[in-house]
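So the structure is just underneath, and the comments pick up after that.
A protein chain is absent from this complex, but the other protein chains hold their places.
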């Protein structure tokens, strides 16, 4: 069973990593799919986001990282995936993801969306919160995977100072 | 009883059409009111949005389309409407609309807000989702009224390509 | 347009009365329908609940009180009603009522459910809270219509003392 | 991958069946596990509930029906299951299931809970609503699998008439 | 500033204890108030619940345990408390507690309700879940304060076996 875990990952957090690890235990193969969304301004380029994800998933044999800039339903067909994985942290996540799942089912009835929940201790972590804290020089070590923490700090401080 | 059904309709979806049909069965006359909001960037001009709505409501005798760029409470007074109709799809809709209903009651106590729900199959359809899917070249036929589907596809692809 | 406003009304609160007044302004005729639910233990008999509602709606010419012990969808057909009115106070109300509205639409597609909201100051008032407060001898004057306040206090204290 | 889909199934609805079909496409083997909860009064005995589920899943080769009266986390270990499947219909489902998933993870860290959503048209269907409608003699054909509809009607009417 | 932390505490969990510790840091004096609710069947008597709370708060100098069987608003006046403390774990908590806070404000405008949140790791813990897990012989050590864990297990297993 091949599963796709799509997202912006701008940047990847320990919450994302938690979902990747869980999905990799359930499914034979997991593609973490980085959305290149032209209408959304990202703090990291899609190349940087792919690179950070590759670093944090190094050694996970059934996990691959790719970027895509098409409709998720089309990308799933192209890859031959039967499952889309989404992480749920909160109510507001749920409602949006629920609507997306129903829309994707309309567009590609052969792909099923499954929801996983990360641990309670990761429930409050989001990429935007990481960026907000790092933007003010706060400590993000507890929120992003250790092996990329320094890179993210450098990148986000640079991002802010160059504005 | 005259009812106003306000919204952005950027563009009109089958979910909106469902609410219009339901409202037209309950109230003697329904004005679908297209908000021209200067602070929000729309994909369709208000003229286009009015034109698309006129096309999908052609033949509905007690439904009219108008655009407005004032406070809803003032527009309701101007038209002599006693009822504002809002469609509810989800929790998050409810909370926002609930606050708007209470605010409008303060501004114009003579107008009552009534909420209708569209069919379950339309619950996940929103204008922004239609635009997102069309922007990636996806099939929006199930989400917008058939008679305007082609126009919307042409318009939204043009919008993307010209960016 | 004939509307039905169904509920337990065990007992009627100022929140219920608020919805009745709003519905009576929108619709030609409103039937307040007291559900006799054999599986739910009520504090007031259905006769008492009808009587209290008649008292608080005395003088409202287009409002009638009835009790019913059938499926709401069937009762609506029997009465020739085109509209079911429900009051929304909170999220949890919304979710339940939303599911009921979809079920009723399945059972009787000719009847539309419309939701009204009571004033913000009534949002926290429920029959069960009234009973809880009165059961401890608290003051319920702000929560039930004045003309029946004494009767409810006597009835609920008796209920508690006789347990 | 062996998955367990636990529930009361009192009785099984088309919403439950929808989740079973989806789970059976994703996982190698699915055990539908009927909870015998001594503290909850069920309308159907656990034997009846198992029998109805067997009937509606006849021909689904990787689906089995069992009943259990232990802790779900223990039952999963006993069966060697790595995954618990839960269906999500609404916010309130989500919150409760989310707390259960976190508790089960504490009790058995080797089992992952995955959430599936049924189709939008099944979102408003619950066992308790089926019982409520059948109790008033309403038509439940759209809410329960066709092959068991008659049995449920007979059983639920008998239940009501014998009260 | 004297604060009251009311609840059923049937039995006290690590989530409750977390809130007590936080409240005791903010307020000069905290009364943990055990509600004796005649209409709710408790697993532990109010004497047992008080005793368990005394045990887990032993050594906390500004914390006292009392039971009450009146309206919370009246109990607050009687004690001279200016603040009611409530713990929030989840949405559904929030909505109910919000309505209670507004009702209590009506009944006693001099008392303010403040909400505290327990740690994320305690978010899924409730007294009813503890009882459900213990009832099936599951391990509740992570969910209740260590010094009373054995007593609760003995008591809840006895409770189940005697049914």
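Residue numbering begins at 1 within each chain, and the chains themselves are lettered A, B, C, D and E in the order written.
Heads up, the rule we're going with is that contacts are C-beta pairs under 8 Å (C-beta built on N, C-alpha and C of every residue); 3 or more make two chains touch, one makes a residue touch a chain.
Everything quoted here is computed from the prediction, not taken from an experiment.
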Request  = Using the whole complex, pick out the displayed chains that touch the missing one.
outcome  = A, B, C, E
Task = Could you tell me which of E:83, E:107, E:130 or E:148 touches the chain that is not displayed?
result = E:83
Selected from B:2, B:102 or B:142 as touching the chain missing from the view = B:102
Inquiry  = What does the interface between chain E and the hidden chain look like in terms of residue numbers?
reply    = 1, 22, 25-26, 82-83, 88, 91, 94-95, 98, 101-102, 105, 112-117, 119-120
Chain not shown, touching residues in chain C = 91, 120-121, 123-124
Inquiry  = Tell me which stretches of chain B touch the chain missing from the display.
reply    = 38-39, 69-71, 73-74, 91-92, 95, 98-100, 102-103, 106-107
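Quick note on the criterion: only the chains that are shown with their structure count from here on.
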Key: Chain hops separating chain D from chain B, counting only touching neighbours   = 1
Remark   = Matching the CA atoms of chain A with those of chain C requires turning by an angle in degrees, to the nearest 5, of 180
Note = Rounded to the nearest Å, the gap separating the Cα centres of chain A and chain E is 38
Chain B residues counted as touching two or more neighbouring chains = 91, 120, 123-124
Request  = Go through the chains and record each pair that touches.
outcome  = A-B, A-D, A-E, B-C, B-D, C-D, C-E, D-E
